[in-house]
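In this view, the complex is presented without one of its protein chains, the others remaining in place.
Which chain is which? They are A, B and C, in the order written, and residues in each are numbered from 1.
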Amino acid sequence: MQSNLAVEPADRSRAMLRERYAAVRALTATLAAPLSPEDQNLQSMPDASPAKWHQAHTTWFFETVVLRAHDPAYRVFDPAFAFLFNSYYEALGPRHARPRRGMLSRPDLRTVLAYRAHVDVAMQAFIPAAEAGALALIELGLHHEQQHQELLLTDIKHALSINPTHPAYLPPPPTLATTAPALDWIDHPGGLVEIGSGGGGFAFDNETPRHRVWLEPFRLATRPVSCGEYAEFIADGGYERAEFWLSAGWAAVQQEGWKAPLYWQDGEPGASGDWQAFTLNGLRPVDPAEPVTHLSFYEAAAYAAWTGARLPTEAEWEAVATALGTGDVVSFDPARPHPRAASGPGLRQMFGAVWQWTRSSYEPYPGFRPLPGAVGEYNGKFMVGQLVLRGSSCATPPGHARVSYRNFFPPDARWQFSGIRLARDV
Amino acid sequence: MQSNLAVEPADRSRAMLRERYAAVRALTATLAAPLSPEDQNLQSMPDASPAKWHQAHTTWFFETVVLRAHDPAYRVFDPAFAFLFNSYYEALGPRHARPRRGMLSRPDLRTVLAYRAHVDVAMQAFIPAAEAGALALIELGLHHEQQHQELLLTDIKHALSINPTHPAYLPPPPTLATTAPALDWIDHPGGLVEIGSGGGGFAFDNETPRHRVWLEPFRLATRPVSCGEYAEFIADGGYERAEFWLSAGWAAVQQEGWKAPLYWQDGEPGASGDWQAFTLNGLRPVDPAEPVTHLSFYEAAAYAAWTGARLPTEAEWEAVATALGTGDVVSFDPARPHPRAASGPGLRQMFGAVWQWTRSSYEPYPGFRPLPGAVGEYNGKFMVGQLVLRGSSCATPPGHARVSYRNFFPPDARWQFSGIRLARDV
Amino acid sequence: MQSNLAVEPADRSRAMLRERYAAVRALTATLAAPLSPEDQNLQSMPDASPAKWHQAHTTWFFETVVLRAHDPAYRVFDPAFAFLFNSYYEALGPRHARPRRGMLSRPDLRTVLAYRAHVDVAMQAFIPAAEAGALALIELGLHHEQQHQELLLTDIKHALSINPTHPAYLPPPPTLATTAPALDWIDHPGGLVEIGSGGGGFAFDNETPRHRVWLEPFRLATRPVSCGEYAEFIADGGYERAEFWLSAGWAAVQQEGWKAPLYWQDGEPGASGDWQAFTLNGLRPVDPAEPVTHLSFYEAAAYAAWTGARLPTEAEWEAVATALGTGDVVSFDPARPHPRAASGPGLRQMFGAVWQWTRSSYEPYPGFRPLPGAVGEYNGKFMVGQLVLRGSSCATPPGHARVSYRNFFPPDARWQFSGIRLARDV
Partner (left out) sequence: MQSNLAVEPADRSRAMLRERYAAVRALTATLAAPLSPEDQNLQSMPDASPAKWHQAHTTWFFETVVLRAHDPAYRVFDPAFAFLFNSYYEALGPRHARPRRGMLSRPDLRTVLAYRAHVDVAMQAFIPAAEAGALALIELGLHHEQQHQELLLTDIKHALSINPTHPAYLPPPPTLATTAPALDWIDHPGGLVEIGSGGGGFAFDNETPRHRVWLEPFRLATRPVSCGEYAEFIADGGYERAEFWLSAGWAAVQQEGWKAPLYWQDGEPGASGDWQAFTLNGLRPVDPAEPVTHLSFYEAAAYAAWTGARLPTEAEWEAVATALGTGDVVSFDPARPHPRAASGPGLRQMFGAVWQWTRSSYEPYPGFRPLPGAVGEYNGKFMVGQLVLRGSSCATPPGHARVSYRNFFPPDARWQFSGIRLARDV
């Protein structure tokens, strides 16, 4: 008798997925809202994409991987979009050249938003009847969209930063005076540990399989390196002394003229304490207590060498995070995507402040198998020439990251919210 | 009694200038009107500028050269614009890097339009009281704006052309079947001729001083080379046979992979008669009767060599145009900036169809003196490495060109409406 | 009474070192002997160095690191050489730009040979009295010279290869028809293994410290991939099918136009069985039985993907090599530096044929510490962006390599004798 009232677990899960789909898609709209159509068309470097493109591409992902593949009733919005908004999937045909994404004034923003609505309607209709395989792809699509939400923020930050008038994404909130807790160390005895995703909940293929790694004893810093600490490295000639740098890093310093983290500029040249930084809320004084960010791997490694410490491996990072849990209360503020100072003692800011460069190259785990089909290109084909970052940042959407999460970027990338957590041999 | 009705000549001239100022400025708005804010922000190559930038820069010219220099009452709209919208005037301070003009999503289009209105109001108030020196600069500013009107069209054409969807600036007008009149020759006996501006009416400094040039006898073609004639050159292997090309031109053919004029694409590869061309009205079949355009100097010279003829010198071109007058009835159609076929016999399309590459390098005339002050940088400093083009094109605003007008571009430039008029030794 | 006949162990060791010093230095001369002064000055790409430079730089190493630092009696040959022949040691002052090494026609070859003789005389005089620290540096210098002996061969091979006349380093020996043994697999149970140098005999700092690594069960191929096997990959469209390639590898294929291993050219285009290859003995038909070489990491990884196998990690490679020993009888033939086919069953050609790309990025071992002083720059600062190769090649001098040896190159490097040994998960 109650059975007609009961909702089947599978249906409940599908209903929840519809809600979550709506919520994730809505957050993208929220993040793009402060930007004009012109802002949303900007591409300031080949690595970055326009905000409009992010919105179209994430929609294309659902259209192509879910609807066209699994929903016979689906009607394609515009056949040209298959070419325009494919990012890098060779199996899904040719695509518009990445460095020219900013040239696409057409389709205009209104059309892209109509595209989003069209796909959203189709997805909401499709989910209740979707089979397990399709559900997994929808799940993947939502995590994919969250990755692009973070990129939307980092990419528009870069695009606005090169405007000589320093425009703000959103007006600055009131400044809070902060202090960073003392940097302390957590010891780990080493030995045989397990890392990687064991299957409880969503994970990207690159986090699998769960496997054993042997660690030597080490210690990990309780919090990320702060801006004040990093400014001391600069003041001590950090960018002029080759002895701290990897060879490729030193070459980058010379060629690019790096003298400080990306977005830092000196209010009074020479005065080391007077740094300004471009933020999504405009140009602001650097807060010494905040985690330092927008560093390349090269800078992170050089800073570590300067202190006599080193960067952790990704296995070390994960082992500590798993053993201790992380007390982080991560609050994502779409109006102020900027890392704030840690508060309180203990292991802090593993998540929600800055991505933490590890000393691990991005490689396949033992026994790694990419996903079948086109989505097999999602992660596996990038496993060379990049370094792993762990944790998450102030720009990572809530619910996206986890202990086994592997972010990855080339060693010279600086436009992400990337910072440093130190480690040491014992 | 009538004296209070009479208008003084100078005042009449100032009143006319106010009207002309308004008309020229309004045409810019007309040309930009079909473009969205995103379109207007596009910069598809370093040589081209965004439509929004053209509108701001021409306004900056009046603000800087006229109002700030001569109108004590003028209030600057935004001090940052002096940096953002200076094009290349070293004497007027540092400026935003040219290849990054497309990165300026801020100021947004609305702000630039407000800037235009602000300066227009100030100019209309200023003109009645302006002294002769200022009047000359206003005149210069209007011709400057007309040059940018043409560039606005050629630049947006390039920007839209690289969009894979071939968007149109405006929808295409009905196609008219046309035929080109037979190509005939006009003989000139040579001897001592005078060229350059002699002072009747506005001219740029590079057209002065009027001076004598000795010419050998020659003949000039009655009309520009047509698309059909150029297609024969292609079909005869023109782009594969080094013997027709200047060395630098042949290198450009190899490096750039040129196989046809810019914007041509082959509907059926191999079939020489089936060319399509991207136009401001979208992708359209090439009309064999129309003047061929979007050619580099290298292509123009190679085509001439293939025919056994040559390009005229600028003095030859001007001597014929002066001796015969030009019967061109030039009709500028802002909705269809595209060269149409010539009609009727006699000397045709010296103006209003395509700019005509000459065999003359862009050099100072004997006794040339640049204008005093910052506007001395207008022309003189570009007098090396470029070739002179004569006449005017379908995208040149009415009233802008004249017999002594010297346009100039580097030999590999193809995005202007540039074509060929042949000459021969007698 | 016998004591004056007895030689102290330390003295014996020093006497042996003098002999070994002489032998290693003499081999360099042997390798350079077939080359004219013009050949020895060639630098065909920034990564490669002239043969003359290799001879000077290895001499500079002994002069700078040993004699100037430890021998008060030493008289510098030419003070300018400190600048000219420093390779990359920041701690040892500024240096001549790497890509311009081929511009140094002066000092001429005769002077460089005199430099070698000058340093050799001083070294032979110094060794008997050298203290332990200096002895270790001499040992390092000899291994350093051996590395440059191999580079001398790979660099001159590249330089001669771009000469359209295909000149030979030495005339070809008689061709021997060969067959490769069947490719078989050796199983390893995985578990906790130890890798790295444990201190018995010379090792570079990057091979230390010896440490534990956890391995999953795997199998390793008994011999390298042969040219015939690789030709099947090509014939199956290996260079046209993105699905086998890492993203950066696929980009390299497109940009560089790779269609086969470096130095291969097709006698009859299209006919897959008719490959020719440029060798140090001139252009020769590819022997299907020989190990394929001159592959980038990208090609090695793509080939492995095509077969459904993978590349081994460096720990897997070392674990098998340690467990089984290697039965390789390596014969180094300075007149024919080219890999020959394996012979016999069992684990073959771990050494002496081709360097074997691993799936391991070049990273510091846990607890790694670079050597103190300037030689700390020898290895450590290159530990990013490169992949480890294991074993040794046909161009590696005898006595140079060992089980723990870590060679490393960027993933697109092809001019070394680099090949493939496959691995599989069990």
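What we mean here is this: contacts are C-beta pairs under 8 Å (C-beta built on N, C-alpha and C of every residue); 3 or more make two chains touch, one makes a residue touch a chain.
Quick caveat, the model's predicted, so the values are computed rather than measured.
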item: Omitted chain - touching chains that are shown; value: B, C
item: Omitted-chain contact residue, chosen from C:28, C:41 or C:418; value: C:41
item: Residue in contact with the excluded chain [from B:73, B:132 or B:384]; value: B:384
item: Contact residue for the chain not shown (choose from B:178, B:322 or B:361); value: B:361
item: For chain B, the residues touching the chain missing from this view; value: 88, 90-91, 192, 211-216, 242-243, 245-250, 297-298, 301, 313, 359-361, 363-364, 366-367, 377, 381-385, 387, 411, 425
item: For chain C, the residues touching the chain missing from this view; value: 36-42, 44, 52, 80, 83-84, 96, 100, 102-109, 159-160, 162-165, 167
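One rule holds for everything that comes next: only the chains that are shown with their structure count from here on.
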item: Chain-level touch network, classified as line, ring, star, complete or other; value: line
item: Homomeric contact chain A-chain C: same or different residue positions, threshold half; value: same
item: Length of the line joining the C-alpha centres of chain A and chain B, rounded to whole Å; value: 47
item: Geometric centre distance via CA averages, chain C-chain B, whole Å; value: 60
item: Averaged-CA centre spacing for the pair chain C and chain A, given as whole angstrom; value: 39
item: Residues of chain C touching at least two other chains; value: none
